[in-house]
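Now for subunit A:
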Amino acid sequence: MLDNAAKGDDLQQEFVTFIAGGQNFCIEITQIREIRRWAPVTVLPHSPRHVLGVINLRGAVIPIVDLAAKLGFAPIEPTERHVIIIVAVSDRIIGLLVESVSEILGVRQSMVKETPRTQEDEAVKAIEGIIPQEQDMTKIINLGILLPQSGHLAA
Partner candidate 1 sequence: MAMDNAILDAFFEECEDLLASLVDGLAEMCAGTTDTETINAVFRAVHSIKGAAGAFSMDALVSFAHKFETVLDALRAGQITADDTPLKVLQRAGDVLSDLVEAERDGTIVPEDRVDPVLADLNDFLGDTQTDDDEAFSFEALSLDLGSADVSHSYLCTFTPRKAFYDTGHDPLLLIKALKTLGPVQVRCDLQTLPTKLADFDPQDGYLTWQVSVGDQSDDLKIREVFEFVDDLSDLQVTLADESADSVDHRVQSLPVEEGAALIDLPPPPASDDLPVPEAQNTQIPPKPATPDRGTRKSSASLRVDPERVDRLINAVGELIINQSVISQRIQEAALPTSSDIFSDLDDYKLLAREIQEGVMAIRAQPVKPLFQRMLRIAREAADATGKSVSILTEGEATEVDKTVVERLADPLTHMIRNAIDHGLEDPETRLASGKTETGTLRLTASQKSGSIVIEVSDDGAGLNRERIFEIAVEKGLIERDLQLSEPEIDLLLFAPGFSTASEITNLSGRGVGMDVVKTAITELGGKISIASTAGEGTTFTISLPLTLAVMDGMVINVGGQTMVVPIASIIETVRPTATDLATIGLQGNLLRIRGEYVPIIDLGARLGDHQASCSLTDKVLLLIQTEAVQQCALAVDEIFDQRQIVVKSMQGNYGEIPGISGATILGDGKIALIIDTDSIASQSPPHMPDPQNLTEDFRRVG
Partner candidate 2 sequence: MTTHVLAIDDSRTIRTLLTMALEEAGFKVTTAVDGVEGVEKFGQVDPDLVITDVNMPKKDGFGVIEDIRKGDRNRTVPVLVLTTESGAALKERARAAGATGWIVKPFEDASLISVIRRLTGG
């Protein structure tokens, strides 16, 4: 890793960090379309618990996922103070409900560490890597978990 930095081909990446389920997470900035305040959704019948419903984003119907619930934390009770991060995952546009957005983090690729293998719960499976910070660390969300295994969103 350090060798990479020495060679100078260590790419700078930017991540947006946010809080969901009380923990620090981040998403690579190029995957993010926009960040909006929470607004009431239209509830979908027969949807999994973490799918809150759909919103109208300039004419497109966008599903909103409670990321905390998806990761196995307690579901968020959304209020106006909560935030929706609109992300693009493969060819889908999905909104993630999170508690708050913190900052934009610029890091070198070499600073991204592999996820330490612990027990395989939902949250661990969803983490692509970790970025150590001074006091804490932030975990990179693998947005692939939001994609359907077979035809259905985040089932």
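We take it that a residue touches a chain if its C-beta (ideal position, glycine included) is under 8 Å from a C-beta of that chain, and two chains touch if they have at least 3 such contacts; residues count from 1.
Keep in mind how these were chosen: all candidates are chains of the complex that A comes from, given by their letters.
The shown structure was predicted, so the numbers you read here are calculated from the model rather than taken from an experiment.
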item	value
Subunit A: touching candidate in this complex (1 or 2)	1
Subunit A - residues contacting candidate 1, complex	40-47, 54-56, 58-63, 91-94, 148, 151-153, 155
